[in-house]
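Structure first, then comments.
Moving on, here comes chain A:
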Amino acid sequence: MDWIAMGTGFTLILMGLYGALTNRNILRIIVSFTVADTGVNLVLVAVGYMHGRTAPILDEAVSAAQAVTRIIDPVPQALVLTAIVIGLGVTALMLTYAYKLYEVKGILDISKCKDLKW
Partner candidate 1 sequence: MKIPWALLTLFIVINYGLLMTALVQKIGARVGRRHGIPIWQNYIDLLKNYGLRTSITHGVMFYLGPVFRLSGGVGLLLFVPSIYGSEMFSNFSFAGDLILALYFVFFGTLGMALGAAESGHPYAAIGITRGLSQMTAAELPFALAVFAVALQYQTLSVTDIVAAQQGSILNWTLFTNPFAVAAAMLSFLGSMMRPPFDVVLAPQEVPIGPPTEYHSSFLALMQTNRVLFPVAKIVIYMNLFFGGAANWPVFFLKVFLIYMVSAFVGVVFPRFRVEQSIRWFLIWAVPLGIIAVVRV
Partner candidate 2 sequence: MNTVMFAISVLLAVAMIGAAFITILAKRPATAMLAAGLVSLFASVLFLFMAAPDVAMTEAAIGSGLTTFLFFFVLGRVRGGRS
């Protein structure tokens, strides 16, 4: 399963980036980036996955003593949690920018936003 997730993740990243680098509409760029972000998250979780183990939560099923042999690596999950939230933050920020850009200049086309160059 981890191979599938990882493969899918990488595919999503590449697809997202393709979308982000070829669409001119800023909103579409941002959307494409969220797809790529999801791909990254998938890869991250997949790296922590271990066959035949359970979630890193100690309960009746998994006692503290058995934890070492029963649970999967919790660290990537913790990282992904942070990454998702940060991803949201960046997305929100970009959206705000897009909105503001639209408000100020009336454009959403990144290729028209070239008054700074060279």
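Selection rule, in plain terms: all candidates are chains of the complex that A comes from, given by their letters.
The working rule: contacts are C-beta pairs under 8 Å (C-beta built on N, C-alpha and C of every residue); 3 or more make two chains touch, one makes a residue touch a chain; residues count from 1.
In this text, all values refer to a predicted model and were calculated from it rather than measured experimentally.
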item: Touching candidate for chain A, same complex, options 1 or 2; value: 2
item: Residue ranges of chain A in contact with candidate 2 within the complex; value: 1-2, 4-5, 7-8, 11-12, 15-16, 18-19, 23-25, 27-28, 30-32, 34-35, 37-38, 41-42, 45-46, 48-49, 51-57, 72, 77, 80-81, 84-85, 87-88, 91-92, 95-96, 98-99, 102, 107-109, 112
